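Complex shown without one protein chain; remaining protein chains in place.
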Amino acid sequence: MSEKSQKVKDYRFPRVLRDRPFHYCPGCHHGIAHRLLAEVIEELGVRDRAYGVASIGCSCFLYYYFDVDICEAPHGRACAAATGAKRARPELVVFTYQGDGDFAAIGLTESLHAAARGERITAIMINNTVYGMTGGQLSPTTLPGQRTTTTPEGRDPRVYGYPMKVAEMLAEFPGVAFCARVAVNKPKRVLEAREALRKAFLAQIEDRGFGYVEFLSACPVNWRLDPIKAAEKVDELAETFPIKVFKDEI
Amino acid sequence: MSEKSQKVKDYRFPRVLRDRPFHYCPGCHHGIAHRLLAEVIEELGVRDRAYGVASIGCSCFLYYYFDVDICEAPHGRACAAATGAKRARPELVVFTYQGDGDFAAIGLTESLHAAARGERITAIMINNTVYGMTGGQLSPTTLPGQRTTTTPEGRDPRVYGYPMKVAEMLAEFPGVAFCARVAVNKPKRVLEAREALRKAFLAQIEDRGFGYVEFLSACPVNWRLDPIKAAEKVDELAETFPIKVFKDEI
Amino acid sequence: MKPILVKGSEAIALGALAAGCRCYFGYPITPQNEIPELLARELPKRGGVFLQAESELAAANMLLGAASTGVRAMTSSSSPGISLMAEAFSYMAALELPAVVVNVARGGPGLGGIEASQGDYFQATKGAGHGDYHFLVLSPASIQEAYELTARAFDLAEKYRQPVMILTDALLGQMKEPLILRKIKPRKYPKDWALTGAKGRPGRVLRSLFLGPGELRSRNELLQKKYRAMRREVRVESYLLEGAELVVSAFGSLARIVKEAVNLAREKGYPVGFLRPITLFPFPEREFRKLAEAGVRFLVVELNCGQMVEDVRLSICGSTEVRSLPFPPSDLPAPEDIYREIKRCLRSPRR
Amino acid sequence: MKPILVKGSEAIALGALAAGCRCYFGYPITPQNEIPELLARELPKRGGVFLQAESELAAANMLLGAASTGVRAMTSSSSPGISLMAEAFSYMAALELPAVVVNVARGGPGLGGIEASQGDYFQATKGAGHGDYHFLVLSPASIQEAYELTARAFDLAEKYRQPVMILTDALLGQMKEPLILRKIKPRKYPKDWALTGAKGRPGRVLRSLFLGPGELRSRNELLQKKYRAMRREVRVESYLLEGAELVVSAFGSLARIVKEAVNLAREKGYPVGFLRPITLFPFPEREFRKLAEAGVRFLVVELNCGQMVEDVRLSICGSTEVRSLPFPPSDLPAPEDIYREIKRCLRSPRR
Amino acid sequence: MARLKVRISFPDRCKGCGLCAHFCPKEALVVGRNRNVQGYRVVEVVAYEKCTGCGICYLMCPDVVLEVK
Amino acid sequence: MARLKVRISFPDRCKGCGLCAHFCPKEALVVGRNRNVQGYRVVEVVAYEKCTGCGICYLMCPDVVLEVK
Amino acid sequence: MKFEVILAGFGGQGILFAGNLLAQAGMEAGLQVTFLPVYGPEMRGGTCNCTVVLSDREIASPVVTRPKALLIMNRPSFEKFVPCLVRGGLAVVNRSLIPEECAVEFPGRRFLFVPADDLAEEEGHPGLGNMAALGALVAASGVVPPEKVLSGLKGLLPPERKHLFEPNRKVFRRGYEFVERNSSTAVRR
Partner (left out) sequence: MKFEVILAGFGGQGILFAGNLLAQAGMEAGLQVTFLPVYGPEMRGGTCNCTVVLSDREIASPVVTRPKALLIMNRPSFEKFVPCLVRGGLAVVNRSLIPEECAVEFPGRRFLFVPADDLAEEEGHPGLGNMAALGALVAASGVVPPEKVLSGLKGLLPPERKHLFEPNRKVFRRGYEFVERNSSTAVRR
């Protein structure tokens, strides 16, 4: 972890954030990821050339919270829209903010091909193992046995196979310069997540390749757990989805 | 390799093939793959319950050549159509026959998710590193530096990244029971390819999971080589795309 | 039979079960998630297949694959998801596959909103995809009708070897009303085209690529003939047409609000009637034309910027006046809003 | 200036270059591969971006992203590929993004064939995707016009902040004709909406989700207002209208064959004229209406099962007769085929 | 750095999720009974003196309610 | 098994690609000057006696022209 | 007879459950009913409301712009919906969150302030203020017999939530009785 992000410091509301309360459910980790993203944009001094792609999922209102240029992309197509923006104006610092359904189900082709091409963009995937926005349906990352509204008896690997490990897939592409899976259910992990995010941005700023950070993220509402239990359950997720820096060419 | 497919034997026109000349260009390896497929269907005795999905590419006329039930799927969606058919009638032996563009570009999501779910189907991917049917454009598997009609200066990894290694990706899914990359540019390899194909069918027949065979395949016309040189060039492809059984749970 | 209180979306799912639907493929999207969620619980119990696809594209093509084997199959989605299925629909129509597609439409364009909207009328009736093809389109106005029409859709799909769309919207999809689970007896149609394995016969082919001279024209002519034959399935609900000088027309759930407005107007003595197309394609041209020939004028009310009004105009071919009262999606109009317009129409001189 | 001999597809690519198109995203499909192939050679030389996408879906959404930054950008495809872009189109229209989309249409439905077809007229003009949105649609009939209209499309797209479609077909796309590379001067329009980084200003947003009360209605009203304003861009080619009792109408490359038939008929003394819509949306309603008011009858010839004929009928509202002469795709009709029908029309009594 | 202390800078953003209180090593925070404009119960500092300004509550708060300064 | 010999069973399927001839270890095959209905030059057996019936030509032929029986 | 009521409050206050239950009770009482929820694009936060229509004739429109009755659980909903209430209409209001003074601006309506959350909390079920308010609504309007609500409740609770029947019933009763007990004073005009 870098010197900078470790030193004792005061913690203030990031200037990149707008003064508008998040619409997320109480205890939802989307909020922590938002704050980290704002901090990193601020720290890297790229607010003025940032271009965000809001995806379709619980985080679709991204633009209400970040005081940077933001475009909405159709469900799953954030990486394609980001590619278009970055190719059109390479000076922009382009990022996507997507859910697991958006990135790895409907948008898998766009996500993987952007990574394979080594697009100079930063993709953030919030893996909460469900479709939060639409009411908690199965996602490619749902754990075996996990109940969702479309797998009332729990995910059956015979019917749906096993959870898709996106970070592991992406790390194999030479075009990917940084790839990590993080969590924010403990203070130390929050700091590590921040550092991963910083590097995922450096990947594009230093023209090295695609940057990717996957957040294991609690969805208390659809997991039907209170915020504290939900945060604890993230440790369980980590058994299937190792928290790890898979690739770091920064 | 099994006893059966190695023994000295006569070689006859497979009965599963219809008596209609292939429309492929002279020296195109699609034809060899067709013959092997017909032989394996015959050998396994599944002609009567075979269900093929023809994809969009040079092989779209699959149905003219195979005397089995065949459905055309939109470009890239063969694995989805195959999933629908197999789930609807599990007694069918369902296979897809796709190009690299069909399977790994436009259809990547459908291909990977079918594999991840462990669909009991057999997918055949003819990797000729180009879009044959539409006139030799770039494909996800085009080699770096390879000229195509849309990369007149050769594939530039800075623009398009590096070739996508599909077999390697698929092998990681627990739902995949058999996964191999083969070539048919030498007699011995033809026999090995046949065996791989047989196992990729056994994967579904024995209810073990998704079966996948990727053929490195010459496209003399778009490679602008004569059939013999084109066959030789497949060895070069094999340096990037290792010929190998990546997974064999049969 | 005791009624149960269910949402429109649930009624659709129950209608599918009653019609013997064996396979459902779909991808979540508001406001229709009750369909997959109900079927996820019920289909496996009955030996059927429920599969959440990785996308609408995949769902539509799974539907294509399942339908090709001759089983009863369905998908459902809402506006943006339906757009993504357009290519597959065009293929299914060309391959002559019977399948049922439900669009619980929401506000558009783009991500739009999730309120009730009828902005997908053109998409449903003129063909969202490429080429000359059509769905047979049914649009229910009550929960009971949602149930019955869905069940009927499976019969019609097989009768014509043709995809059938249920076009409804968030209002009907989300509201609850009593439903009587009337028993449905699915009809049987020959399936000598289905891909079930070529045992004892030559392999069959379902394809849409026609390169031989005139082949593609023949396929198109065959489809057009079918579309003409489908005219016999036309259904409307008509109400208070007796003595009506103005007929207010609307489809789907909005028609309920319109009907209330017509009631209001009749109570005040205005000579107003009501005509609701239940089949949107084929469009009930004859029903409109007959009224127009009798000198009736029309007011077409829609939850969009004016789409069905074109079909009304085409049906009556200029013979009387047709006014459009469009409500682009956001809030729903109240019966009073429509009542006011009815009065205005009747007061204005005939053109 | 010396003409060069090029295909329609190439003329489109050259028109885009002339208009200062900076980015192209596309996925191969017959019969329009000459567009990407030419741009793959030429755009990088001029500092522009050529990117072959992994699919039409990706291409359309790359276009969306590039257009959002205010650069001139384009994609092209053919029928099935256009269907796959439907969702993105609906978003682009809702986000008010200027972008150019080319459809070199082929026979459908399904995979269909690769011959010339006009089966995507509805898709282009009524909105392939969900919700009430429209392209501005231009359809050239010659290679020179393909060049000029493509260049103009970029201006119109920016003028109205609106996707513009060039709808053409395999015939024009594949034929060669001399082209004069007239110099184009791209117009400049304010781009105070473009996402270029928020330096010195608050962050900007391009979104299509409108949940606040009345918000989505406002967006729809804004779009409808724009569509009405676009009427001033209406263009037609008219020919031999003087004294015509019957006007034959067709669009795109088929119009050339129709024009020859009209010439044939005029030579034989038949009172026939010719009207070709160049803008398909907005449709030249006024031009048709004026003729109809003068008592002219119409024959609408199309390479499909009859689509534009509906817009002609809607334009003239029953005031005179409109006949449809549809040629579903396979082989092209000969001028003689159309000439015969002209004679038949003129001989038949007026309805 | 001992001067750093937690502040409830934006109480109206709070959703009463309790994560801050749960993770505060000094048990300085608690979700009280008062409701904010959103209708949620709001966090309160119950032991200001114990706060070490460690920032953990800031790190764990999903709604950026707290600052440490 | 010595009785097994190559046959040009379906000359009209041949496209004259030459793969069979190239791979035949006995140089028993050659693409001749005659054209078939498709307009392609057709393979010919030029040394029937040398053929060992090994099947390599069958394996390598993309057009299923040859049989070995 | 046609009774149109809008129920409104925060997400999480059980608004949809209460509305659904009222419709179910109406159906079991032999009435025509419609129930129309208004839902956000997301499951989270924000306000939430639904409309229930009970009638002895066919119900054309499930949409109600000028309701005859309201069940209001929080302040934003009060401000949004009370102005729509017809003259002489009944508003059952959760006094635990909304002060009675709010009503002064709206003469000509019948306000029934019920300490719904407090009643529920007193019964030991702080989350069930919705049932207390519903009890009050049923008592004050008489639109369905209370037994029908209870039998509806039985029908609505899935097997795994059967244990919630008793708490719901108890709090419903409290709300119902609150009106019976205060009938003369409770309704403010």
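Order of writing sets the labels: A, B, C, D, E, F and G. Residues in every chain begin at 1.
The criterion applied here is as follows: a residue touches a chain if its C-beta (ideal position, glycine included) is under 8 Å from a C-beta of that chain, and two chains touch if they have at least 3 such contacts.
The model shown is predicted, which means the values in this text are computed figures rather than measured ones.
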{"item": "Selected from D:G15, D:P31, D:G48 or D:G203 as touching the chain missing from the view", "value": "D:P31"}
{"item": "Selected from D:G113, D:G131 or D:P328 as touching the chain missing from the view", "value": "D:G113"}
{"item": "From D:R72, D:K259 or D:R297, residue that would touch the chain that is not displayed", "value": "D:K259"}
{"item": "Touching the absent chain when the full complex is considered, from F:S9, F:Q38 or F:T52", "value": "F:Q38"}
{"item": "Residue numbers in chain D that touch the chain omitted from display", "value": "3, 5, 30-31, 113-114, 171, 174-178, 256-257, 259-260, 263, 332, 334-336"}
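The criterion applied here is as follows: only the chains that are shown with their structure count from here on.
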{"item": "Steps needed, at minimum, to go from chain F to chain G via contacts", "value": "3"}
{"item": "Farthest-lying chain, centroid of Cα atoms versus that of chain B", "value": "G"}
{"item": "Centre distance in Å when chain D and chain F are each reduced to the mean of their C-alpha atoms", "value": "53"}
{"item": "Contacts with 2+ other chains: residues of chain E", "value": "15, 38"}
{"item": "Where chain B touches two or more other chains, by residue", "value": "60, 72, 74, 105-106, 108-109, 113, 140, 159-160"}
